[in-house]
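For this view, one protein chain was removed and the others were kept in their places.
The chains carry the letters A, B and C, assigned in the order they are written, with residues numbered from 1 in each.
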Amino acid sequence: MKRLFADIRLITSKDLKIELRSRVLINQVAPFALIILVLFGIALDADQKSLRNFASGLFWISVLLCALMAISRSMTIERDDEALVGLNLSGVDPLAIFLGKTCAIAIQLLILEIFLGVGIILLYRSEVEDFWLLVSTGLFACIAVSALGTIFGFLASGLGVRETLLPILLLPLLLPVLIGATRAFDDALGVAAINGWNWFAFVAGLTVILTTVGAGANYLLADN
Amino acid sequence: MSVVKLDGLVALLEGFPALTGVDLTVNAGEIVFVKGPNGAGKTTLLHLCAGLIQPKDGTGSILGHDLSSERTEIRKRVGLLSHSSGLYRDLTVLENITFWTQIAGVEQSEIDSRIVWALERMELGSKLQNQKVRSLSVGQKRRTSLAVFIVRRPDLWLMDEPHAGLDQEGRQIVDDLIEESVGAGATVIVASHDFERVANLSTRIVTLSGGAVLDADREGNR
Amino acid sequence: MTSSITTASKGSKILGLTSLVGFVVLVLLAFFVTDPDIRFHPETGEEFGQFDAVRLLYLHVPLIAVTYLAFVVCAIASAGYLVKRTFWWDSMAHAAGEVGTLTCALVLITGSIWGRPVWNTWWEWGDVRVMSTLILFLLFLGYLALRGAFVSPQRAARPAAIVALIAVLDIPLINRSVEWWENRTLHQKSTLSELKIEDLTLFTLMLGILVALLVMSWLILHRFRVAWLEHAEFEQGIKTAIEERRQIDNED
Partner (left out) sequence: MTHLGYLLAGWGLSSFIVLLYAFRLIKRGAQLSKRVPSEHARWISSPKQNSG
């Protein structure tokens, strides 16, 4: 058990260190997120009020699109010089690889969410009514997205068509997360009179289920 | 005791039969030189011995573990030096070696001394150690891969073109390492095109062709 | 059709013929024997109901039944594959998945055509069943795309099985989330309970489900056999390739 946590930490910190060095997130994904926000604003030709109403949906769609990039990048790191072969030969528990990479993606997504959050507040003039609901939903939803994303990243890794296949496999499955997180955000941003904490509970439940499913699938996927 | 025992092994690579029925036995302490033209199946043979490929047909065991059902066990005990570096480009030499040593589950107390030993052995000086792998020359990268390879101290050494990209000095280090490892109880399989060099190093030469063993009994010059 | 070999067998021919006959009977019942859905408002006496559009339900509802069944079969076969790791289970999962995706598309098409006159819209956002079915359809499109992306069918088997299982497990979650999303649904508790379910209506509906089951079985059976042959062809290709490689071997 101690070994498992140590290995998870090793893999996560390795991925994050690589990210800090290569700055793909900061130089490419974050600007991409910003562009999405701006494009939505222009394409919807919206006045400030409707942008505020749509803010939570646009926020989560941006997160999902950025997640696709982060997942893809996370797999590329292991594929570029076949480091994945080394990981397989190291005798490390496949669960550690899965959770380690999930954590790394989740942390990156969390940073992106903060960035996007500031973005919708500044650009769409969203007002935060329930800060903790925002934070907890953001945290859990991004874990769910990362866990399922890592599994599907592994599933499709090694295929030439990974970049195109990943979205059609992953996005429909994440629909419940999208709905739950969007509704919770609607309440937290004060644009819908609903109980956002109920939606948060739903998202949290989904996170537990999807992470467990991912871990199970990971064992099935790991060669034996 | 035979370290590698393959019997009629067939292995596929993306639907192509890279190995068409390999019979091969390698005993402990041997240095086996696998030669053969491009596409003969040398690399696939090494990958198979590393437990990375599920055989399509035939039976085999590596280090006493079954090749079909106990590949996880096999993987922990073999080292594979392949064409690609297996390194993370954006980490430094030292970070790469540290990561791979830690992830391999080397005893905490032993980690530092092993890393120092591997770096010294591959003559990776302190200036190089802090360079990103991305900025290394081919030879330096190869040395780093070799350092990662030896730091785990595998029982079965599987080396694909170990001399490729190295200078004269580097090649000599590889030769010495192989000699030493056998002295320490390891078994080595080297796939290479550098006939002269590896033939002088090995105890036996195996010729591979068309994904099968053509000749396994020729003696090496060691 | 003399001695030429196809994927047909005596059993499948009987199955196919029965399906055809059943379909003709179903059409006759659905179009000419059953009554249109016309009701009168108890107070004003106004006519309302689905009128003849209800005849689409004799097709739409059975299609839904077989779609879900096909996906369940696909999930079971996928689980079977992960346990047994034999090609039989993989082919079954593939066949059921593909046929299920086809019928799922038909569910969406017929539902949309029925929705236009009855709900006055081709597409209703926020209706749980409509949305869930669409997502289900997209999920299995991804499943089939994943299968198609692999060069060797053997390597596709395990990832595909995992995707199918996750997809089917996700269905209840999708259903829940859409239901809570907008707490409204155009489908009444059940579209059927609103109809005057007479014996004949019920009988036609049951016959429809039976016919759809027969057609689905026929399709899955043949798709399975095609997959089986594709597998055999692949294996044969490997065998020839091995022999060819050995030939070169001997020439050296």
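The rule we apply is simple: a contact is a pair of C-beta atoms (placed from the backbone, for glycine too) under 8 Å apart; a residue touches a chain by one contact, two chains touch by 3 or more.
As the structure is a prediction and not an experimental result, all values here were calculated from the model.
Trainee: When the whole complex is taken into account, which chains on show are touched by the absent chain?
Mentor: Hidden chain contacts in the full assembly come out as C.
Trainee: Quick one: which of C:R147, C:H222 or C:R245 touches the chain that's been left out?
Mentor: Result: among the candidates, C:H222 touches the missing chain.
Trainee: Name, in rising order, the residues on chain C that touch the hidden chain in the full complex.
Mentor: Contacting residues on chain C, toward the hidden partner: 4-12, 23, 27, 31, 36, 51-53, 55-56, 59-60, 63, 88, 91-92, 102, 105-106, 109-110, 113-114, 116-117, 215, 218-226, 228-230, 232-233, 236.
Here is the rule we use: only the chains that are shown with their structure count from here on.
Trainee: Any idea whether B-C or A-C has more C-beta pairs in contact?
Mentor: Taking the two pairs in turn, the one with more contacts turns out to be A-C.
Trainee: Can you tell me which chain is nearest the middle of the complex, judged by mean CA position?
Mentor: A
Trainee: Taking each chain's centre as the mean of its CA atoms, which one is farthest from the centre of chain B?
Mentor: The chain farthest from chain B, judged by C-alpha centres, is C.
Trainee: Measure off the straight-line distance from the CA centroid of chain A to the CA centroid of chain B, and report it in whole Å.
Mentor: One centre to the other, that is 37 Å.
Trainee: Between chain B and chain C, what distance separates the C-alpha centroids? Give it in angstrom.
Mentor: Inter-chain centre distance comes to 50 Å.
Trainee: How many Å are there between the centre of chain A and the centre of chain C, using C-alpha atoms for each centre?
Mentor: About 32 Å, centre to centre.
Trainee: Within their complex, state which residues of chain B touch chain A.
Mentor: 50-52, 54, 69, 71-72, 75-76, 78-80, 82, 84-91, 95, 99-100, 102-105, 132, 148, 152
Trainee: Taking the complex as given, what residues does chain C use to touch chain A?
Mentor: So the residues of chain C touching chain A come out as 82, 135, 138-139, 141-143, 145-146, 149-150, 158-159, 161-163, 165-167, 169-170, 173-174, 176-178, 180-181.
Trainee: Please output the residues of chain A touching chain C within their complex, sorted ascending.
Mentor: 151-152, 155-156, 159-161, 165, 168-169, 172-173, 175-176, 179-180, 183, 199, 202, 206, 209, 213, 217, 220-221
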